[in-house]
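Below is one structure, written out as structure tokens; comments come after it.
Omission of a single protein chain aside, the complex is shown with its protein chains in their original locations.
Note that the chains take the letters A, B and C in the order they are written out, and that residue 1 is the start of every chain.
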Amino acid sequence: MIITDARVIVTSPGRNFTTLKIVTDEGLTGVGDATLNGRELAVAAYLTEHVVPLLIGRDAGRIEDTWQYLYKGAYWRRGPVTMTAISAVDTALWDIKGKQAGLPVHQLLGGRSRDGVTVYGHANGTDTDSLLTEVDRLIREGYRAVRVQSGVPGLEKVYGVSDRDVYEPADSAVPTETVWSTEAYLDHLPGVVARVREEFGPGVKLLHDVHHRLTPIEAARLGKALEPYALTWLEDPVPAELQSGYRIIRRHTTTPIAVGEVFNTIWDCADLIREQLIDYIRCSVVHAGGISHLRRIHDLAALHHVRTGAHGATDMSPVCMAASLQLGISAPNFGLQEHMPHTAETDAVFPHAYRYADGYLHPGDEPGLGVDIDEDLAARYPYKAASLPVNRLADGTLHSW
Amino acid sequence: MIITDARVIVTSPGRNFTTLKIVTDEGLTGVGDATLNGRELAVAAYLTEHVVPLLIGRDAGRIEDTWQYLYKGAYWRRGPVTMTAISAVDTALWDIKGKQAGLPVHQLLGGRSRDGVTVYGHANGTDTDSLLTEVDRLIREGYRAVRVQSGVPGLEKVYGVSDRDVYEPADSAVPTETVWSTEAYLDHLPGVVARVREEFGPGVKLLHDVHHRLTPIEAARLGKALEPYALTWLEDPVPAELQSGYRIIRRHTTTPIAVGEVFNTIWDCADLIREQLIDYIRCSVVHAGGISHLRRIHDLAALHHVRTGAHGATDMSPVCMAASLQLGISAPNFGLQEHMPHTAETDAVFPHAYRYADGYLHPGDEPGLGVDIDEDLAARYPYKAASLPVNRLADGTLHSW
Amino acid sequence: MIITDARVIVTSPGRNFTTLKIVTDEGLTGVGDATLNGRELAVAAYLTEHVVPLLIGRDAGRIEDTWQYLYKGAYWRRGPVTMTAISAVDTALWDIKGKQAGLPVHQLLGGRSRDGVTVYGHANGTDTDSLLTEVDRLIREGYRAVRVQSGVPGLEKVYGVSDRDVYEPADSAVPTETVWSTEAYLDHLPGVVARVREEFGPGVKLLHDVHHRLTPIEAARLGKALEPYALTWLEDPVPAELQSGYRIIRRHTTTPIAVGEVFNTIWDCADLIREQLIDYIRCSVVHAGGISHLRRIHDLAALHHVRTGAHGATDMSPVCMAASLQLGISAPNFGLQEHMPHTAETDAVFPHAYRYADGYLHPGDEPGLGVDIDEDLAARYPYKAASLPVNRLADGTLHSW
Partner (left out) sequence: MIITDARVIVTSPGRNFTTLKIVTDEGLTGVGDATLNGRELAVAAYLTEHVVPLLIGRDAGRIEDTWQYLYKGAYWRRGPVTMTAISAVDTALWDIKGKQAGLPVHQLLGGRSRDGVTVYGHANGTDTDSLLTEVDRLIREGYRAVRVQSGVPGLEKVYGVSDRDVYEPADSAVPTETVWSTEAYLDHLPGVVARVREEFGPGVKLLHDVHHRLTPIEAARLGKALEPYALTWLEDPVPAELQSGYRIIRRHTTTPIAVGEVFNTIWDCADLIREQLIDYIRCSVVHAGGISHLRRIHDLAALHHVRTGAHGATDMSPVCMAASLQLGISAPNFGLQEHMPHTAETDAVFPHAYRYADGYLHPGDEPGLGVDIDEDLAARYPYKAASLPVNRLADGTLHSW
């Protein structure tokens, strides 16, 4: 089966998505998510100018060879733009392979390891009371796991918390600038988590996302402070370019650690995993090399008692979510899947077989990934520049957002 | 698709093979090799008594879940008998999955990463001249890589060397006892390899198998002594229960090291791989947990610059060879595949799609593994007890064979 | 003294046991336990087909050589089936050796290091009150050490806890499937242990068995939570194929750690011991290579401040218990011996010299092991297929049982 066409579709049904669609001579098509939030057009150009011309005429069945061809052949390896482009190709080829086999992709990955993919929802509150309301809502919707994020007194805006209905951080063409105080945050957060645990008891899994804003010793302090509330995980406590930075956290606290949404290859987390410095690896299909590569990350993790915790914010399109669920339903060491529902417009542009029910996402049984892009509808939502915010300390120092 | 039957077939067309055949309600069947040389009936009993009853009624598509079910569910994990039994189930289910998809299994593993599977042949000589004759024969048959084994003056029998046409070490119901001298071997071998390299030049890959008979420091000495002859690998230099034993070898020589045919799980080689103490991992499908688990070993290896070097002596049936070729054609870090042709009787009992041509084995394009067992024919060759030899030093001390 | 016969006896006086009986030309006989719970017939076949033919004619006195012969001679080393078979041979030969010497085996191991073998009993309760009743009963029976296991609210069945008189987990030909929740367990257990300690004071040694169900960080959290109640040990907190997994636990808690009932050789625990990651090594005679090999594990442990904590559930026959007591009475670093009394039927099939009194087991002074099998009686209890349970999470994921 030969690739005869490949096209990059940028659409913005509420937010921007970049999608690769591969077409074969047998009429089968496959889709791959290529969305890199705030850098969408760089990936689009990478694909359109430098990858698509290389795909035409290739054997669609040679997924591994194509991955190596794009990875090693580029000479310049790794990084978010490159790996997102490769991910898109890989995902689309697995979609085609599944359709060729007449099987959902998870069947090609070893079949179901569970009945459904347990998801966690986002409960965000500008204050603790509104947060409690949100947690309550999610639990009533069936969620067994909830990420709790809260406003911090004295800080105008905090990651994950919005006063609007839908939280989309990439809210402006030029980045919004927010002010951060580690001290205020560390002082405030434990009490918030305490309130949530007190209110809802031990039956719900609670998670919290630090969003890379602490140093290791600060994260260690926070991890210890949160131990009484038995978090399922503390996410992204520290930027992870220096993987050994996590050793400090690990020495001080038994609060489980999750990280990975910004990682692009297995090399970004190999030391974290081999040294057992983390408990959940949260890489996404779209940013970590597609199904072929992410499966390898998951397998390395399994060997070291690390479970998956797939990123699933709305910056991954339904194409990525479908692929993530194929992995999630089949990986033996699946942990949790993030679930932040897309808008109705997005769901319409990307018709999909997966569905939420009672705390689980189910990938469905359609051949391939079970998702497609409605190109006509997509064309109605043109790209709109939108950047993620930046974060500064009170003195103006640029800080991790 | 539900498993409705599973049967264990023991046959001896020249040598003993144990095979598992799984049958589904949709009429598709799959085969898995379950041969453990010299311990065939232990695996057969493990499967017949303790595994087959658990398979009936299970979903044939849930390969990963079945693997975990048999591995974790047994409570008693690892080891050759257990893992060979699990391998057989896993392999047979991948065979079924491929047939269900209408695709050769390597398509489900990511497609071809190369045109053919480079194999190495066995050149054995009781003396150096007869060894040179054998190397010459193999090169004329197209082999690009040759394992060279030689008799040692003063030793009556040495592993890999036979005065008969076909070398089958399991040659007696009660083990043959041979006498070993590390000193004689270390003194003799380098000259033999030198002769072979001198005779055939740099164009042929040369390998040598130590068969676990040295200590690390002895192996380090041998590795250094062989450096001028640029071996592709030195195989099984030291027993590997203590993986850190290989550190000594590694410090002293750049001769590449291969090991793995006796390993049963990723835990038997994880330290060897993570510390980059070896260069080729030689686990087999039949003894290392089947396609599902061996793929994970290969992926861990790839991360650490270790290539595959699949075991392929005649104690693995054509079913195992077919599975090994499916992995070998698709794994990005494939290195070499051992090839020791089966007898015509064995080939007849196990009709297969793979074929040798010009130094390569080709898995063929049949759906599934591309191999089956002719049960009627198999029934004509009843099991015949045969044990591998044991090895003693001159003073009678039991030594690794 | 020459081995003239060896036979494998499978009997089920309440539960299945596999026993090897070796007969010599001088009329002396020896017995070895070969029971591998749920995989009995695989070991039986390993022995009958592949080991017994090799024993006939061998010198019964060469225990060490026979061990090496079966271990290295098999080529395929390690694992539960292989090592259980070797254990049976080794144990039977020590039994013969003792009888030949006219001495109990512990005399050949260096004689008594203590007056009796301190045992711990099982207190199981579906709820805390019934557990307290059980602890009280054991203390009144003289036990100085008690393993406490409790039901968990919301979970129907939990390892070690039964609503029947006798707890035998292998309760069904096809495995029973149970549902597990780490969260519910971690939330519930510390309160239970607190109650027991509060009720019975510091005078009784308390133990708890996690049964391999946690990840390292979860186990670390549990260890910390239990510190106020001064456990003697926390058992099998984490699956141990990856021995370095125990480092995480060790960094976070001073709760002593015990592990080993699933280990088959010294290589399964050498890193755990050398890094001093554990405090008690719980290998059994029957699964860890017999008296010869287990003694070596104990010696390595002694060097690293690790004490013994021999497995002694009812899946080891009285033959294994007798052997375990010979080691326990003599090893300088003995810690504790598990004691879960056999049924009267079992005790009748295996007449033995050892006896319980006042918190101790005493091996007795009969020559050899002081145990035998009544083959006529054994024949009245035919094998009955019985599998250990499997364990799943609420979403259906297969979990360690």
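Criterion: a residue touches a chain if its C-beta (ideal position, glycine included) is under 8 Å from a C-beta of that chain, and two chains touch if they have at least 3 such contacts.
Because the structure is a prediction, the values reported are computed rather than measured.
With respect to the full assembly, the chain omitted from this view is in touch with A, B. For the chain left out of this panel, the touching residue among B:87, B:113, B:128 or B:284 is B:113. The chain not shown here is touched by just one of A:173, A:379 or A:394, and that residue is A:173.
The omitted chain makes contact with just one of the residues B:80, B:216, B:260 or B:332: B:332. Contacts to the hidden chain, counted on chain A, fall at residues 36-39, 41-46, 49-50, 53-54, 65, 68-69, 72-83, 85, 173-175, 239, 241-242, 262, 264-265, 267, 270, 287, 385, 387-388, 390-391, 398-401. Where chain B meets the chain that is not shown, the touching residues are 112-118, 202-203, 205, 227, 230, 232, 250-251, 254, 256-257, 276, 279, 303-305, 307, 332, 334, 360.
Here, only the chains that are shown with their structure count from here on.
By the residue-number overlap criterion, the interface of chain A with chain C counts as different, with under half of its numbers used by both chains. Distance between chain centres (mean CA atoms), chain B to chain C: 34 Å. Our note on geometry: chain A versus chain B, Cα centroid distance of 40 Å, whole angstroms.
Annotation for chain C: residues touching 2 or more other chains are 242, 398.
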